[in-house]
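Supplied in structure tokens, the structure appears directly below.
With one protein chain held back, the other chains of the complex are shown just where they sit.
By letter and in written order, the chains are A, B, C, D, E and F; residue numbering begins at 1 in each of them.
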Amino acid sequence: MMLLAVLSGFLLALAVPALHRVAGRHIGWVLALLPALLTAYFASLIPTISGGENLLIQNQWMPGLGVSLDFMVDGLSLVFALLISGIGTFILIYAGSYLKGHKDLARFYVIMLSFMASMLGLVLSDNLITFFVFWELTSITSYMLIGFNHEDAEARKCALQGLFVTAGGGLVLMAGLILLIFITGSYSFSEILASDLAIHEHGYYTAAAVCVLIGAFTKSAQVPFHFWLPNAMAAPTPVSAYLHSATMVKAGVYLLARLNSSMDGDALWSYSLMFFGAATMLTGAYLAFSSTGIKKVLAYSTVMALGTLTMLIGVGTEKAIIAFVCVLVAHSLYKGALFMLAGALDHETGTKDITKMGGLWHSMPRTAIITGLAALSLAGLPPLFGFVAKELMFESVLNSPSWSWGLLAAAVASSILVVAVAGLVFLKPFFGPARTTPKQPHDAPFAMLIGPAVLTLLALIFGVAPFLPATFVLDAAVSSVYGSGVQTALALWHGVNIPLILSGVSLLAGSLLFIAWQGLHPTLHAVNTAGSRVGPEAGYFRFMLGITQIASWQTRVLQNGVLGVYLLILVLVTFGLTGYTLLTRHGFQLDFDFSNGYFYEFGIALLIVAATVFASVTRSRLGSVASVGVLGFGVALIFIHFSAPDLGITQLLVETLTVILLVLVLFKLPPFVNLSSPWERYRDLTVAVFAGAIMTLIMLAALDIQYFDSISSYYIENSYGLAFGKNIVNVILVDFRQLDTLGEIFVLGLAAMGVYSMVKLRAEDQHKS
Amino acid sequence: MKTNTLILHTAALAIMPLQLMFSIFLLLRGHDEPGGGFIGGLVAASAFVLYAFAFGAESTRKLLRISPRDILAAGLLFGLASTIPALWSGQAMLTAQWWEVPLPGEGYLKLSTVLIFDIGVYLAVLGTLMTFVISLMESEE
Amino acid sequence: METMMAYVIGLLFTASIYMMLRRSIVKLVIGLIILSNAANLLIFVVAGLTRGAPPLILEGASEIAGTVADPLPQALILTAIVIAFSVLAFAVVLIRRAYEVVGTDDLDKMKDTDT
Amino acid sequence: MLGIAINIVYLMLSLALLFAFIRLTRGPSLADRVVALELIASVVVGYVGVHAIDTGVSSFLDVAIVISLTAFLAAIGFARFLERGGVKDE
Amino acid sequence: MSEIFVSILLLAGASFMVLAAIGIVRLPDLPTRMHASTKAGAMGAILTMAGVALHFSDSAVAARAIAFIVFILLTAPIAAHVIGRAGYFTGITLWSGTTKDELRERYDPDSHKLSSGLENKTGRAVSSRD
Amino acid sequence: MIGLFWNVLLAIAWVVLSGSVTAMNLLAGFCFGYIALMVLQNQVPALKGYSRRIPRLVAFLVFFLKELVKSNLRVAYDVATPVWHMKPGVIAFPLEASTDMEIMFVSSVISLTPGTLSLDVSDDRRVLFIHAMFLQDEEQLRNDLKELEHRILKVMR
């Protein structure tokens, strides 16, 4: 059942092209049935999970590799599963309307459903490797969705950036997970969580932790990898709402939360999380405030929320984990809603630039109301769930075991900024003087409003009655992250305390900032433009450019098209390696004992030497060919002299035929000329002499070594008796080792075919026809 | 310059049969003395090369009657065919099979897959070299 | 004599590599021929040289009396010679076609397919 | 007696090879080189004959026969090259 | 006894080879070098083979030696003729001591016609190869 | 007729070469020779009877060997001595031989003899151009060549 639940998205994706033909424009509603059903299914698990029980469902996949399709449902994964399927339901409905009539709607749904399934698999996987499989699948589907408008070069570029960062992080994560497997000896999250191994004392811990952190940070857009997320807004709005705010970007945070109770215990873990989390929070808040495109504003505020989540895991107290879960849920609700609303605005007005909107309250009242509520949650104002979450956040930061004041300052600062951002999102477009927009605005259709409405409503209900979600799942989620049972006891009103005062301060300062925004905006824009030249995104581009430059440099140097250089390298490597090995493993030994040769044998050797040298130095091409013929005669004489008549005959015949072939072919070729410079000739000569010297040394060494007698005595003894032949060489060729000869005649045949086609089949002839 | 001479033409006709005969001699005797299919094939090829040099590629084609490519194919198929009897009798590929064919009078003619194989080599070498030479010469013309 | 031949073969390798490194394709072919000769000789020499005792069972005899040269390397070299010849024939025709098609025998001018 | 003669013959043949090779290197015309090559083939035949006697293995004679039947083809090839006006670089 | 004959034959053969080799180095132009080398070379080979035949005194060996001699007698002059002819027609320079050249004057390099100089005389009809 | 001649010759050559004189072997040689000739059947010109030629052949061989040794020595002397005695030149030698085979044999034998080298035959096949090394006495040379030719033709006709 669980397996089906996870994979159903993939299966449905396969059916989309057919369904699209049947369902037509209602496709969104039809497809949304699946996530709706899944939501119901996961909801049905709530009683079990909130009872403190974890579900473990096991399926085999590749047991040899330790890969299994095991799923684990605990509080954390259930919260995520509910968010994914729940928000997914509305996104699918919304997209049907938002992309109505789009030529690629079916393709959109294919990828979207695949993404949803991957995301479910990611949060539900118990197996580390399967988890990673789904993790990478979300990166790829995300890539496909960011680049959905693929004929737009900018969209392709942004998609690549997102993929490159997340997949790069993914690879590091893979190493981290493998190390984790080494440390724990287990492939299963549940086993790792259940064991009381002191992971942080293991030698691999640091490496594993760093790898996991990098993986999670890239996925969850933590500083300095945050830059890809705003660019991912090139995707259609439903994608931004779903992947890049509510679900996928939280995968990294999910992983951190998942592993927190096991990985914690070392300063590296918590300090990294706190530091990068806080930095991300602040950076996100500032950038959200200083942007103008409504989707960018929302994207940066997502960055801020992701930073907050990371920071809270890092703080790691019970309160902080409670705050973490609440921020997670609150953010998913309001940000999903706000993105869909932003899409509605864009859809209706034809622009994404908030400076070009104003006074839309009149033409889009329903949109305005929902946006207003969602913005309240964003700003962390009562009575919405965002308020509850923010208060908890302030409180846990205040009580942080370390860095409490620094974190608090960052939290308040970003809180102030986010209030202003909420103003930008809500007040700026809907109030103030009306402006002319590219399209005549009117309220968004029902399908586009139902999702935001429901999500905002949930935020409101959860705000007013926070004990509801808490008892159902949040407690369980907190427990799974914290590692032991926790009762959250959430409430909207805690009386006047420091967090409330801080909220008040934030509201006040944020409002002032919002008012000042108009004036500040040009300055901020200038600052950001200047900053982008040195920021991490600039680093990304420099990295990509660097790779291209190194690549083309390497290609210029190594793959330069000059055969001589290729061969030079080959020769140097061959003889450098073997020479070095000979020197170190055996030793050089020169031997000048020629006493066992006869003078005429030296005569033959001299002939070979002379022919070779002359063939190499002569400027006469045909002289060279004739000299090669002499070389052949010399070699044949060696064969004959040392008891190989068959070889002698063959060598002579082949030599004659080689000369004939050369003469036939040289007919068309130009005479020798010295093409290379003297320097090149000396260089080549040096290398060639080196190669020859090493070969000689190897031979001299090998001549002294005969570990075993040759197997030839068998052939000599049995040639006549068993194989009925007296010419043992021939018997070997046609009987003992006939397969060699069989191969050899096919080599001949191949050469014939090759020559025939080269001579007869000409490119020119083909182009004519 | 003036090409082709009467002397070369006539000599080619006289020498060529000697070469061909000697090539067959080398082929058949190769199992016991220097020679064999490869050397025999090369000598046979020399014979046709001589003819080609004297009379040109076109005439050599006519003399051969079948195309060098077909000689090559025949050689390869002969080589492969020599593997079949062993497979047929359930032995490992390339296991030599010997048959003694009784001749009228006394004596036996020894036939073997080894001989078939050597003939295959002979033909393959001949076919290959003739392909080289004839196609190259034709490309000059 | 093996020692002497080791030097000769070293020289053959030197010459062949030097020729193969030249830019003219004709020299390349000369280098290839020398290279195959070098490799064949190497096998022949390293396996040990035997004077005047070819691995033939003489007429009338049915076995070898005394030592003969090792027949196995001879068989290998024979195969290698044939293969080298085939390859060489191919290479020779290849360079001619390359010269015709590219219009130069300078290898340095044949680098369109890389870069 | 025969042993001495054989050694002398080896020496003479080596000399002949050397001289022939000198002509091959000097040229000046291609035809000169080819003539030298032909002579080297003949010397190899002589060498093979002496070697057959030296070792008592008559099978080496086949080498000589093969040379006699095929070595002249190289000369014919070169001549053909010249006749067809091949590029002269000598 | 036969050893002596064999030795003489071998030495004679080798002498022809050396003679040919000296000739090929010393003589001044292609045709004269060929007079020395081709024929003397072949002669040397023939004598050596005769020695071989004598040495083995075996009918099979003798037969092969004879075959060799026949083959060399057939092929050597052809090679000589072909090279000499090609060398001559591609314009090698003849030795300055060359006294006469009856071919040059009867060869028309444009039409590649080689006349006999006897065309206007009556004679037997030209028989053609059939 | 010529076919049969060559065929028998080839068969004998086969027997001689393979060194085993049996009827089977002769038959085999005949067959292989037949194959070899079959290949050539369109090219070989017809020749007439040959039985008379064996004694003439022997006579010719003796004469030829004598000439061979004589002229070889003459060339050897000139090569070995420092001063050139030679007087080379190209002469036109009118041919008596008329068929292809005759011309080929005549020119080959002339080429084989040191001191003379056949260069080419005129287009009308009536003159053989010979490079001679010793033209001191051209008439004597021409006479010697005539006799050589005559003896060859006697064997062949």
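Note that in this section a residue touches a chain if its C-beta (ideal position, glycine included) is under 8 Å from a C-beta of that chain, and two chains touch if they have at least 3 such contacts.
Simple rule for what comes next: contacts and distances are computed from a predicted model.
Asks: Consult the UniProt record of the chain that does not appear here and report its protein name from "ABC transporter ATP-binding protein", "Peptide/nickel transport system permease protein", "Methyltransferase" or "Na+/H+ antiporter subunit D".
Replies: Answer from the UniProt record of the missing subunit chain: "Na+/H+ antiporter subunit D".
Asks: Using the whole complex, pick out the displayed chains that touch the missing one.
Replies: Listed by label, the shown chains it touches are A, B, C.
Asks: Any idea which of A:Phe90, A:Phe115 or A:Phe132 touches the chain not displayed?
Replies: Touching the chain that is not displayed is residue A:Phe132.
Asks: For the full complex, which residue in A:Leu341, A:Ala447, A:Leu513 or A:Leu582 touches the chain that was left out?
Replies: A:Leu582
Asks: If the hidden chain were put back, which residues of chain C would touch it?
Replies: Where chain C meets the chain not shown: residues 20, 25, 28, 32, 35-36, 38-40, 42-44, 46-48, 72-73, 76, 79-80, 83, 86-87, 90-91, 94-95, 97-98, 101-102, 107, 110-114.
Asks: What residue numbers in chain A mark contact with the hidden partner chain?
Replies: Output for chain A: 60-65, 67, 107, 129, 132-133, 136-137, 140, 143, 147, 150-151, 153, 156, 159-160, 163-164, 167-168, 171-172, 174-175, 178-179, 181-182, 207, 547-548, 550-552, 554-555, 558-559, 561, 563, 566-567, 569-571, 573-574, 577-578, 581-582, 585-587, 695, 698-699, 701-703, 705-712, 714-715, 735-740, 742-744, 746-747, 749-751, 753-754, 756-758, 760-763, 765-766, 769.
Asks: For chain B, enumerate the residues touching the unshown chain of the complex.
Replies: 69-70, 72-74, 76-77, 80, 83, 86-87, 90-96
Rule of thumb we're sticking to: only the chains that are shown with their structure count from here on.
Asks: By Cα centroids, which chain is closest to the centre of the whole protein?
Replies: Of the chains present, the most centrally placed is C.
Asks: Which chain pair has the highest count of C-beta pairs that touch?
Replies: A-C
Asks: With centres defined as the mean C-alpha position, give me the chain A-chain D separation in Å.
Replies: Going by mean C-alpha positions, chain A sits 69 Å from chain D.
Asks: So how far apart, in whole Å, are chain B and chain F when each is placed at the average of its C-alpha atoms?
Replies: Spacing between the chain centres: roughly 29 Å.
Asks: As a quick test, compute the distance in whole Å between the mean CA positions of chain B and chain C.
Replies: About 24 Å, centre to centre.
Asks: List, in ascending order, every residue of chain B touching at least 2 other chains.
Replies: Touching at least two other chains: 1-2, 5-9, 11, 14-15, 18, 22, 32-35, 38-39, 42-43, 46, 49, 128, 132, 136, 140.
Asks: Specify, in ascending order, the residues of chain F that touch 2 or more different other chains.
Replies: Touching at least two other chains: 13, 17, 100, 107-108, 118, 120-121, 125.
Asks: Let me know each pair of chains that touch one another.
Replies: A-B, A-C, A-D, B-C, B-D, B-E, B-F, C-D, D-E, E-F
Asks: Which of the residues in chain F come into contact with chain E in the complex?
Replies: 13, 16-17, 19, 45, 68, 72, 75-76, 79-80, 84, 86-92, 94, 98-100, 107-109, 111-127, 129, 131, 133, 135
Asks: Which positions of chain C touch chain D when the two form their complex?
Replies: 51-54, 56
Asks: Residues of chain B touching chain F in their complex?
Replies: For chain B paired with chain F, touching residues are 2, 5-7, 9-11, 13-14, 16-18, 20-22, 24-25, 29, 63, 103, 107.
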